[in-house]
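Of the protein chains in this complex, all but one are displayed in their positions.
Chain lettering (A and B) follows the sequence in which the chains are written, and residue indices restart at 1 in each chain.
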Amino acid sequence: MENLSILTHLDYTLMIVAIGAALLGAVSGALGSYAVLRRQSLLGDAISHAALPGIAIAFLLTGSKTPLILVLGAAIAGWLGTLLILSIVRLTRIKYDSALGIVLSTFFGFGLVLHTLIQRTGNANQAGLDTFLFGQAATMLARDVLTIGILGGIALTVMLVFWKELKLLVFDEGFAASIGFPIRTLDILLTSLLVVAIVLGLQAVGAVLMSAMLVAPAVAARQWTDRLRLMVFLAACFGALAGVSGTIISSTASRIPTGPTIVLCATVVVGLSIAFAPNRGLVWDRIRQQRNRRNLKMETSRY
Amino acid sequence: MLQGHLDILLIAIVTAVACALPGVFLVLRRMTLMSDAISHAILPGIVVAFFLTESLSSPLLILAAAGTGVLTVLFVELLQRTKLVKEDAAIGLTFPALFSIGVILISRFAGNVHLDMDAVLLGELAYAPLNRLKIFGSDLGPVSLYVMGTIFVLNLVFILLFYKELKLVTFDASLAAALGFVPTVIHYGLMTLVSVTTVGAFDAVGSILVVALIAGPPATAYLMTDRLSRMLIFSAIIGSVNAVTGYWVAFLFDVSIAGSIATMTLIIFVLIFFVVPNRGLIAIARRHARQKWEFAQTMLVIHLLNHEGLPEAETESAIADLHEHLSWDPGFTTQVVKYALNNRCVSREETQLILTEQGRTIAQQALVE
Partner (left out) sequence: MQGAEQKAIQVTDLTVAYQDKPVLWDIDLDVPPGVLLSIVGPNGAGKTTLIKAILGLVRPAAGNVLIYDKPYEAQRGIVGYVPQRGSVDWDFPTNVLDVVMMGRYGALGWIRRPRKKERELAMQALEKVGMEAYTTRQISQLSGGQQQRVFLARALVQDATVYLMDEPFQGVDATTERAIVTLLQELRADGKTVVVVHHDLQTVTDYFDWVMLLNIRRIASGPVDEIFTSDNLRETYGGRVAFMK
């Protein structure tokens, strides 16, 4: 009897974690689609690393470890990092990739400095940093899942409400401006949605692997469809699938960290999509080439 | 104690310079993020080699990791070549996957190995001097100083030997190919160096902050000079300055050395970004302020020249109407007219503004340029 209750308790924990991971996967998959289409796949990497000093400062200022406050700090720092990247690109001849690399690494370094300061005051322990780097999907509570659900739901709703505007912004900025849409504002909106997805995802997979959660589901989804609507939907599904399967796999054996497993699951989905997706996939492409060659041979042999 | 400081400082400087040199070519070739990818993706290579050698600084480990780094580059390029994935997404897919494999390997076998995730990601310079190179019982200094020193010499020799080729491949890959310098060979040579350098720097600063050492000094130097040779020298100097000041700040506040070096990298970058002559933000703002009147005056004389002798000239050059034609603020227009009058570019004839010879010359010159 006692055994049984432990079992159901475990299942309950696992279910909570799986739901949380699925929600995070869906949100980051859907919003990551836009980042991939704008060729800003690595912006997520920069934002997630740049969030560290924000979390540290939020903690230093408030002394609180309330997730919402830390998330707010992370979001602000991530935003500032993005702004700095854009200013460097606009005002100097340094290119996007270098600006991104500098902001990513130096913000993170600054966060590390702040972290050692906090550690010295004895308020926190090393675990805080590890959580930030690798996430702690396995310890997600129902309360965390609720936060993810609400914030992620808001982000996705905003995305759906401004669907037409965001699509036009990503496809043809100049035309969007010519018919009167404020592209600067829309750009800020889209980046903010991305920041929300990232700071939520930090909890599950951590800063280092966050970019994969944005990029992998979107790249996989792109192979299956030529419509944005379906791509975003599929990316959300793939993200959720990776979240759930990663959680379950990592729970089957001891000492398999959840975050990296989720990322590997997403990578497998990408691999399968690139290989087997109809029309675009590599296998499909090979078959088509062979068929063409055969047809060509038949035609030439006829004469 | 003093010896310990000196050791750390030396390691920091050698590491910074060793990273900054190949970094120049990455920044110029828009491949900075490849170094980010490499520094993460080599983790599984390091782990596997560590299982075999049980040492973080054995040559085999460096070779294995460097091999993984080159494979990463190759894999990213293959993905791109399918045309199904763009470059940025290919990088964003590859390194987290490889890194994840590394993390899982470490945590699966964590009991058996002394490979700490924090050491890999963050490094710890303070511990670097503890591992000493001893031959016949005599202490020759910290091992990592020798490792990084060797890598630094390797980078320097490569760049000196292939300077011409690197320059050509960086600025005009197709010309380089036409002249018979196989760009792929130079490219992979450079990527191998970056991988080796990254592995070496791992110990000291970890995989995330390596990017600060690789991209920071060259980008800062790029704000200061146009010439490749100077950019290399400036990068090396800036790298050393970042390392020294970073170490000093870390010592002062007792915080992470690597983090502090990265922070100094950002501060010095932003500082240069503002103050560098000619290209800095301050210089640009001052030039703007200076040129604002000059530019407005040129617009004015060109406007007068364009309508000179035409039927509409009377309204176009009426002082009272000028602001309407140019859509300028009336106050601004009055000031520009005053400025131009002072410079004898225009003269006033009743309500009209008339070009002087000097004004005409300025307008014509501006149009020819």
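Heads up, the rule we're going with is that a residue touches a chain if its C-beta (ideal position, glycine included) is under 8 Å from a C-beta of that chain, and two chains touch if they have at least 3 such contacts.
The structure displayed is predicted, hence computed values, not measured ones.
Chemist: Taking the full complex into account, find the residue in A:Thr225, A:Ser245 or A:Ser273 that is in contact with the omitted chain.
Modeler: The single option touching the absent chain is A:Thr225.
Chemist: Using the touch rule from the top, list residues of subunit B that touch the missing partner.
Modeler: Residues in contact with the chain left out: 287-288, 291, 295-296, 299, 302-303, 306, 316, 325-328, 366-367.
Chemist: What is the set of subunit A residues that contact the non-displayed chain in the whole complex?
Modeler: Its contact residues with the unshown chain are 37, 161-165, 167-168, 170-172, 174-181, 222, 225-228, 230-231.
Operating definition for what follows: only the chains that are shown with their structure count from here on.
Chemist: Subunit A to subunit B: how many Å between their CA centres?
Modeler: Those two chain centres are 26 Å apart.
Chemist: Inside the complex, what are the residues of subunit B that reach subunit A?
Modeler: Within the complex, subunit B touches subunit A at residues 27, 30-33, 35-36, 40, 79, 82, 84-86, 88-89, 91-93, 96-97, 99-101, 103-104, 107-108, 110, 117-118, 121-122, 208-212, 214-216, 218-219, 222-223, 250, 253-256, 258-263, 265-266, 269, 273, 279, 281, 284.
Chemist: Residues of subunit A touching subunit B in their complex?
Modeler: By the definition above, subunit A touches subunit B via 36, 39-42, 44-45, 49, 88, 91-113, 115-117, 120, 126, 129-130, 133-134, 208-209, 211-212, 214-216, 218-219, 222-223, 255-257, 259-261, 263-264, 267, 270, 274, 280, 282.
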